[in-house]
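Omission of a single protein chain aside, the complex is shown with its protein chains in their original locations.
Moving on to chain A:
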């Protein structure tokens, strides 16, 4: 064992055993951030904070929530909302944060796409981020089910049914996932476990991975300029702060994050106190009933685009049924973002406004996702069915054409 001197303070005692000074340098005071980044780069810290809110409010909700089909609905809508002091606040904070976290994830994601932050050297940041998006989606869905209202029940019904589309084992798999022939008590209890234990632990693990992946290639910047982080850090440490292109995360860069966070919190608590209902569907205030389907079911706003991709197909193609095509399109939509670093064939990292065709591609994608989201909320009737079909096909074509588009941009610049 290393030789330990007598420590003169608690800090020193801890430093000898945990190497806190070195840890602090790596994570905070000598974690170098380019100066040239805008407020969109604050989304990471916002997400970490929102996740913290979800964990803490979730712990308080869990103290009165009962994962039993006979008790769940009342434990939320009566006990927590009426009896527990500030129970309503914890519920609304949890529900609103669950919704807002997806808004921030989407901003975070599309910032990355716009500035090319998923490219060469940063693939693992992107992939771990998309894994986080997937686990957040699973956590969002498993949590949505817990109040055991009508929308919860039928959301669980539809989502678990999706696994029935897998060839050969589909039907048996659905029964296995539910633990019953339909969505029942076994389903509720195991989704409770997933929501409050397994998925949060997995999320924390992937967050750690996501942070770690960032430390090797470092953060991208607005001009996608390649920085020599060691040389720039050297300049900063030698006192040449003005010339250095980097600043330490703590305490310098964090001040910008905190400013953005202040604005975010005003928005978030405005929603919590005055518009909490946007995260709560009225249908979910009817207790779950396995014998009555609500006339129009749809997911929360953040899943609408992929829901519309799922139901957008309306034609059979050869021996393929429309429903199966929808399932395949849905599978495509859920993995294709993960493959983005490999679909982009441009050898240079550049922001979208310096890649003319990619710039158009990016904004068409945004418009298409907004269109899918709007159509996902509308009932599938008349003209909406056809618009949905067009939006779904466009989504697939956009991704299939991405390698050609990015290559063509590079060719025009003379980089290929």
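Note that in this section a contact is a pair of C-beta atoms (placed from the backbone, for glycine too) under 8 Å apart; a residue touches a chain by one contact, two chains touch by 3 or more; residues count from 1.
What we mean here is this: contacts and distances are computed from a predicted model.
J.: Can you match the unshown chain of the complex to its UniProt protein name from these: "TIGR00266 family protein", "Ubiquinol-cytochrome c reductase, iron-sulfur subunit", "Phosphoribosylformylglycinamidine synthase subunit PurQ" or "Amino acid ABC transporter permease"?
T.: "Ubiquinol-cytochrome c reductase, iron-sulfur subunit"
J.: In the full complex, which of A:55, A:158 or A:209 touches the chain missing from this view?
T.: The one listed residue touching the chain not shown is A:158.
J.: For a quick check of understanding: of A:56, A:107, A:252 or A:314, which residue touches the chain that isn't displayed?
T.: Counting the whole complex, the residue in contact with the absent chain is A:314.
J.: Can you work out which residue in A:13, A:39 or A:176 touches the chain that's missing from view?
T.: Checking each option in A:13, A:39 or A:176, the one touching the absent chain turns out to be A:176.
J.: Of A:7, A:63, A:186 or A:201, which residue touches the hidden chain?
T.: The single option touching the absent chain is A:186.
J.: List the chain A residues touching the unshown chain?
T.: Missing-chain contacts on chain A: residues 154, 157-158, 161-162, 175-177, 179-184, 186, 190, 290-297, 311, 313-314, 321-324, 326, 380-381, 385.
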